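All protein chains but one are shown at their positions in the complex.
Chain naming follows the written order as A, B and C, and within any one chain the residues start at number 1.
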Amino acid sequence: MKKSRQAGKTQVASFEVHHCGLLDAQGQALADWPDFAKDHEQLQKMYRVMCETRAIDKKAVALQRTGKLGTYASCLGQEAVGTAIGLAMREEDILIPAYRDYAAQFLRGVPPESTLLYWAGDERSMNFPEGTPSHHDFPFSVPIATHIPHAIGVAYAIKLRSESKVVVATCGDGATSKGDFYEAISSAKVWNLPIVFVVSNNQWAISMPRERQTGAQTIAQKSIAGGLPGEQVDGNDVIATRYVVERALAAARDGEGPRLIEALTYRLHDHTTADDARRYRDEEEVKAAWSRCPIKRLRTWLESDNGWTDADETEMQAACDQKAEAVAEAYLKIEPEPPQAIFDSLYAVLPSALQNQREEVMQAGGTND
Amino acid sequence: MKKSRQAGKTQVASFEVHHCGLLDAQGQALADWPDFAKDHEQLQKMYRVMCETRAIDKKAVALQRTGKLGTYASCLGQEAVGTAIGLAMREEDILIPAYRDYAAQFLRGVPPESTLLYWAGDERSMNFPEGTPSHHDFPFSVPIATHIPHAIGVAYAIKLRSESKVVVATCGDGATSKGDFYEAISSAKVWNLPIVFVVSNNQWAISMPRERQTGAQTIAQKSIAGGLPGEQVDGNDVIATRYVVERALAAARDGEGPRLIEALTYRLHDHTTADDARRYRDEEEVKAAWSRCPIKRLRTWLESDNGWTDADETEMQAACDQKAEAVAEAYLKIEPEPPQAIFDSLYAVLPSALQNQREEVMQAGGTND
Amino acid sequence: MATVNIIEAINLALRSEMRRDANMVVLGEDIGRNGGVFRATVGLLDEFGEGRVIDTPLAENLISAMAIGLSTQGVRAVAEIQFSGFMYPCVDQIVNHAARYRNRTRGRITCPLVIRAPNGGGIHAPEHHSESLETTFAQMPGLRVLSPSNPARAYGLLLAAIRDPDPVIFLEPTRCYRLFKQELEDDGEALPLDTAFVDREGDHITLLSWGAMMHDTRLAADALEEEGIRCELIDVASLKPIDMDSILASVAKTGRCVIVQEAAQSYGPASEIAAGLAEHGLMSLFAPVVRVSGYDTIMPLARQERVYIPDVSRIIRGIRRVLEQAPIA
Partner (left out) sequence: MATVNIIEAINLALRSEMRRDANMVVLGEDIGRNGGVFRATVGLLDEFGEGRVIDTPLAENLISAMAIGLSTQGVRAVAEIQFSGFMYPCVDQIVNHAARYRNRTRGRITCPLVIRAPNGGGIHAPEHHSESLETTFAQMPGLRVLSPSNPARAYGLLLAAIRDPDPVIFLEPTRCYRLFKQELEDDGEALPLDTAFVDREGDHITLLSWGAMMHDTRLAADALEEEGIRCELIDVASLKPIDMDSILASVAKTGRCVIVQEAAQSYGPASEIAAGLAEHGLMSLFAPVVRVSGYDTIMPLARQERVYIPDVSRIIRGIRRVLEQAPIA
């Protein structure tokens, strides 16, 4: 404890928050890269996942605009975070995602057509397929931040059973204002739980800019409230993001406990298809943000260092578009669920008190639209 | 932004937490004292307030033990924090207290017999008298931490009206685990509100020791989550506590915004009269804590530096006991409230739908016990 | 005289009261620059400024607690919760504080606040955007709960709620926000609280509803009129307290009653009203009371929401059940 000259003043604690970036917006490398990033295969895979996610995202918006999908939340510009998480996690790890982490969910085995089915309004979309890691993942939660403290219970169960799994719980910058987020941060270290909290700070919570969301200079420093390590990363830099997430996962697996990662990114799209960001957001800001797009910078790198040609690009983009088309077709082919299904997963066994109501629905035949 | 050698790592923020102490447990002065503490009158007043509070507290416990009072929460050992707050605040300031801040409430004008009446179970006890600062203060809230975010609204109203009042909102260490506390901390700086948050860290939340309550090394550092200044103070040192609270009040009044103060103290009594701390707390720890008692150390100082004699002490203690007796008598004389009172402050005007129920109570004459 | 829909009526009420009462503020998520996700607060920021039109951080518990703190200082706080499904984090603050401060301080501290939210489904919104929160708040003494069914009542009841010295939960019929328009005089006139409104007189059967379901209930009444069945159509409007006197008077006249609600059947306002009839109106009932309601299931996602929400045919079926047991002479 360092005694200061001032009246009875002693320093009892000090903290630092660091930022990590490995590939800048111009596609230039900063400092040394981790091994995975020195592997061309890996780089191209990360690139392809981001591009495919963007193609599917674009398709989803198109389907909504043409009345074939309900309100949809786009991940445009935020593909790197989900991609990094999806590639960093092990199969047995458990993802408790936010709604812009599609890339991570796809990598974990959620069929993209299920994601469309969700936004169409069908609960079956959250019954992720057996035989994939997503089968033991959580669907995202619409009530903001409420899923974050679930990670405490899930990670506690892992610890209780001495398993070597890690929980990754993600949310947005706005979510970090809610008690649910804070209560999880405050308690995670009490049991030194294997949790990696990842915040996608996309600078906006619908119309609320990050600066007015909280008095904290960084979101990363909120970890200090719970005694966790917290760090910032360039969330549009898929290499740096994957690097810090992998490091945090390894630490958690080694019993070092929870960490908080603030991934700095930007929401290039309206909040959802029901929103019009021009009401509250400066077009100039969005233009500027496009120059930091996670896909563009990696392509620049691939071209300069990786021999990535225009032909490669055209071919891959075509493949992505085909994939998006196929996803849309698969989605549009899905048969409606029978109306009585609203009773059939309510309880393990429907209480007899509810049988009459189910009967009524069967007779009415429902009115699926 | 200091660039480090490590891969793409930049420091983006750093924080320090300091502790302030001016009178140690042995009654020795540390460093220079603020003017108020150089004034014998002031020192003796602080001493008297603490002693009187302790005498009333002792009486309350006695009344409960003899069946004349309901469950009671003692402030034994924590008298310094309430005393410091009560003396530091201006009349027009607004106190949103926790339930061990009796000293502050008494100094603000809450009649001690009302405090007893509260624990006896009578709502009239929270109708603090007109003509005293307490009349615009809040009663304490039993649901832990839920009162803290009220400070945001109260302080916002002050700011909206450009008044120069400050809100003091207090709670315990356990309360700082709750979302209510964090949401207030997270947002107070957004509007740079005039609020001083004071946490009485008495090391226990019923049977939960501070170390297992949160992963944070200090409670003060939780302020960092909202970008507020946070500091620790020896909460058993009435001089240092008053000093830091006065400084924080002045800063808030000058438009510098909110602060968090963690006052380190110790709960010498059971959690309440319904609790038996021996079940979970080591007697040795309590003995050791007695040596840091806020009253003892100030008496030592008064004797050594202030010419305080045994005669002075005996006289003052007698006065405190008399006061406690008088408070008890006043409390025991209070007439019961008529039963229909349970309807009469429910709404500004009782909805006609409830008139029959009130009638029924009038006829039954109630069963006050 | 303007012709407005419900969302416009709410906007007018907020504006006119903010003009009248400099002590009134609005707060919530995205209500300022963005004008609210349903545009209820559009224009208020420009007219009244950031001080009185408060964009809050993303925390409903905080919003309700902040409204409480503001109201205790005599500021009329009108908070918007973006959708009623996001009101659950406010329950602790509203029940344990807003509803209680007056009572526990014997009148010293009061909470003249309003918490508004779009309520109910039917607009193909995402998960958690179509809930019915009536009972969550109506069960709590110390609160008032209102649910308007048309522009005039949205305007008049919101003004009454804002001016009322006690906390009011104001549940707005989401799917009717823009469904139809009404002539409205923006005269700052409030409607009475604690009162049901008889929208149509009739002596054969009493139909009770509120909020969005009033629309479908009226359509059902229209259909039956053609068969010569004279329905007394009542907008309950106030769910806490419920105007049982008006309801009992109507049932005393008709001897038949159907209650229509979107909320799940169990523990809803329909049950509270039916219980009031069983205790205070039993002898005037010719036939069992019928509750036409949402099912006791979780509000389904968009594709099945119409299975859950009572439609005109379900309401008519319910009415026929009553008429079969007590045919009209």
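Note that in this section a contact is a pair of C-beta atoms (placed from the backbone, for glycine too) under 8 Å apart; a residue touches a chain by one contact, two chains touch by 3 or more.
None of the values given here were measured: they were computed from a predicted structure.
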item: Per the touch definition above, residue among C:31, C:168, C:290 or C:307 touching the missing chain; value: C:290
item: Sole residue of B:201, B:214 or B:232 that reaches the chain not shown, by the stated touch rule; value: B:214
item: Option from C:85, C:167 or C:310 whose C-beta touches the chain left out; value: C:85
item: Contact partner of the left-out chain, one of B:81, B:148 or B:175; value: B:175
item: Residue of A:40, A:65, A:135 or A:278 touching the missing chain in the full complex; value: A:135
item: Subunit B residues that touch the omitted chain in the full complex; value: 70-71, 118-123, 142-145, 174-175, 177-179, 205-208, 212-214, 274-275, 279-280, 336-337, 339, 341-343, 346, 353-354, 357, 360-361, 364, 366-369
item: For subunit A, residues in touch with the removed chain; value: 123-124, 126-128, 135, 138-139, 141, 143, 146-147, 149-158, 160, 179-180, 183-184, 186-187, 190, 341, 345-348, 351-354
item: Residues from subunit C at the interface with the omitted partner, ascending; value: 85, 88-89, 91-92, 95-96, 99-100, 103-104, 127-128, 135-136, 138-139, 141-142, 240-242, 264, 266-280, 282-283, 285, 287-291, 295-298, 301
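Keep in mind that, in the parts below, only the chains that are shown with their structure count from here on.
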item: Leading chain pair when contacts are tallied as C-beta pairs; value: A-B
item: Averaged-CA centre spacing for the pair subunit B and subunit A, given as whole angstrom; value: 42
item: CA centroid of subunit B to CA centroid of subunit C, Å; value: 41
item: Separation of mean Cα positions, subunit C and subunit A [Å, integer]; value: 36
item: Residues of subunit C engaged with two or more neighbouring chains; value: 57, 59, 61-62
item: For subunit B, residues contacting two or more additional chains; value: 179-180, 183, 186-187, 190
